[in-house]
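The complex appears here without one of its protein chains, the remainder shown in place.
Labels run A and B following the written order; every chain starts at residue 1.
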Amino acid sequence: MAATEVTETPAPVVAPDAGKRRSLTGYVLILPAAVWLGLFFVVPFYSLLANSLFDPNGSVLTGYKVTYHFANFWHALSDYHGPLLRSLWYAGVATAICLVIGYVLAYAIAMKAGRWKNVLLVLVVAPFFTSFLLRTLSWKLILGDNGWVVNTLQAVHVLGSNGRLLATPVAVIAGITYNFLPFMVLPIYASLEKVDGRLIEAAGDLYASPIRAFGKVTLPLSMPGVVGGTLLTFIPAAGDYINAALLGSPNQRMVGNVIQDLFTTTGDYAAAGALSVILMVIILALVVFYVRKSGTEELL
Amino acid sequence: MSQVPSPAAGGTSEGRDLELTQLTKEFASFTAVKSLDLVVPQGSFFALLGPSGCGKTTTLRMVAGLEQPTSGTIALGGHDITRTKPYRRPINTVFQNYALFPHLTIFENVAFGLKRRGVKQTHPQVQEILQLTELTEQAAKKPAQLSGGQQQRVALARALINRPEVLLLDEPLGALDLKLRRAMQLELKRIQTEVGLTFVHVTHDQEEAMTMADTIAVMNAGVIEQMGSPAELYDNPRTTFVANFLGQSNLVGGKILGADGDSVVVDMQGTKVSVPRQRAHSTSGAGWVGIRPEKVLVAPQGEEIDAPGNHMRDAVIVDASFIGVSTQYVVKMPWGQEMLAFEQNTGRRGVMAPGTKVDVSWRPEFSFLLDASQDVGAGREDA
Partner (left out) sequence: MSPEQPARRSAPTRRGVLKGVGAGAFAAASLGVLPLFSTPDRTQNPNTCTTRDLSNVDHSLDVSNWPIYIDQDTKKRQSTMTDFEKRYGINVTYNEDVNDNVEFFGKVVNQLGSCQTTKRDLFVLTDWMAARMIKMGWIQKHDPGSVPNLDKNLLSSLRHVNWDPKREYSAPWQSGFAGIAYNKKLVKQEVRTVDELLTRSDLRGRVTLLAEMPDTMGLVLLSDGKDPSSFSNSDFEQGVEKVKKARDSGQIRAFTGNEYVNDLLAGNVLACFAWSGDVASYSNIEFVVPEEGMMIWSDNMLIPNLAAHKANAEKWINYYYEPAVAAQLAAYVNYVCPVEGAQQAMEKIDKSLVDNPLIFPTPDYLKQTHSFMGMTEPQVRLFEGEFNDVAGA
């Protein structure tokens, strides 16, 4: 980028009176949003932060006191780095698969579906009409050891006669991919929908083959959707625990499962809080890095 | 790939005309282009003129390869390119909405075509074309930061840089305001003369077409009504559509009496008028006698008319609009028809007020004769 482009926007010059009045109106207008954020983000966030700094010797029954026990983070990290890394890995793989499938799907719907567009969109969203849990449970049936998927794969020798899908990383990643696919498809669809078909014609007119036209025009113009979709998929996928719980085995335990167990079963709020904060920080760092890299800072 | 001549080639060698033969495009519910035959000579500035929906844009898109003809062929320099993919045709388009790539800078937009064709060193060529189109300052900006006129020039530069054999312009000036449009018309003409490429320009603006084009094809309802130089079309329209669409015409009903030497004599509402033979497009039965408003001379009753031809008396001025260079009169003829007459404001005479009784006259060699079976109102803008 040229150095001449870096410019400071000067503060607008306003009469002092007008400024005061306007800023007051502004505050009143953001009040509902501020209250909402305060109630549903700031308070829970502080609560989580407090949890992470609890005295680890407390208990649910006798109470937990905030003792600023920063060692909780270290302990959580050393005890649970396995599930933490596994979560990021599974979420990353699932997001990548979602991106490929989701892009093709969104492209087909936006560009090729014609009058079937709305029907296809409803079909993409349709799984949301049943509960997340039920959908995942039905995958348990589909991927069951004596289900047709496993039987077929065994018949064509992709799986050994004793092979299985349930309770493997494959099942967990497949479950995450399935459950979060709509979050990938919809943003990509929305940005592909906005791509002006005349630009693609123009690219063709300017000697770009359909593949080059896609690479040079369609893909760059759909980047906001791609970035939005990957974030909407990766972030919840990294914290997901349903898929690992229902489709995986203890060997596929993800950080969400650990946190859930620590909060509910063991009642170890200190470790649970610390692990949650660690997960949050890691995801935040990854998101910032990714968005910077992909050149879509305006999303932040 | 190899059959297609390289766009850089062509140059000055003769015979690289664009030739459309029996070109037809049918859509589900209507036929946009009907069996069109057209030759655009190399190096000419060719305009396809017609109202919206006449098939001119469809024709253009077929030439660009963005639309497949239902039948017929398109050939360039003798090569059939009817089925050639758009990205393999040595043809570029300046789109109506410009279709600039919003995510690329002006420089990248302009360099797009060169890059796709594998040109490594794009910088000098891009700089050159940016200079030609006066866009050097804007090179690093994105299209959204540019004014309409600048965007139009980018679209032009982006297409021109490829030195296509044929440059297609689809209503390229439609989005500009009048003043800018005038300036760009001259600019486009200048550039075309400078680079010497074949331009095919689609427009519904007859003034624009006449200003720029060497040859105009007037299209209506999927067919070419008439083709020729702007002056030919204007002076000697062959159909009521052309007569009305290209400028304005007074069309007066009459009965054709027959040929008399080099002219055809018509009984026009009781007055015998003669029309030169080469301007008479009907020789018997009923006909429309056509005369352009600026050729119609008006003078207060009894006063001598400057260049007398056919004289008609007992007409009355119903309306007079003074527009500076000229005054436009609406004159009611004795048989009830209203005619337009434009008079140059030479200063010889003031504006005649409505109600003034006048005599009307025009030189027979300026009039034309059309077949009366045609709709008198075809091609009128207010129709």
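General observations
Operating definition for what follows: contacts are C-beta pairs under 8 Å (C-beta built on N, C-alpha and C of every residue); 3 or more make two chains touch, one makes a residue touch a chain.
The model shown is predicted, which means the values in this text are computed figures rather than measured ones.
With respect to the full assembly, the chain omitted from this view is in touch with A. On the side of chain A, the interface with the absent chain consists of residues 1, 3, 5-6, 46-47, 49-51, 53-54, 58-66, 68, 79, 144-146, 162, 164, 166-167, 244-245, 248-253, 257-258, 260-262, 264-269, using the contact rule stated above.
By definition in this document, only the chains that are shown with their structure count from here on.
The part of chain A that touches chain B in the complex is made up of residues 2, 5, 196, 198-199, 201-209, 212-213, 216-217, 220-221.
The residues of chain B lying in touch with chain A in their complex are 64-66, 85-88, 91-93, 95, 97, 99-103, 112-113, 116-117, 140, 158-159, 162.
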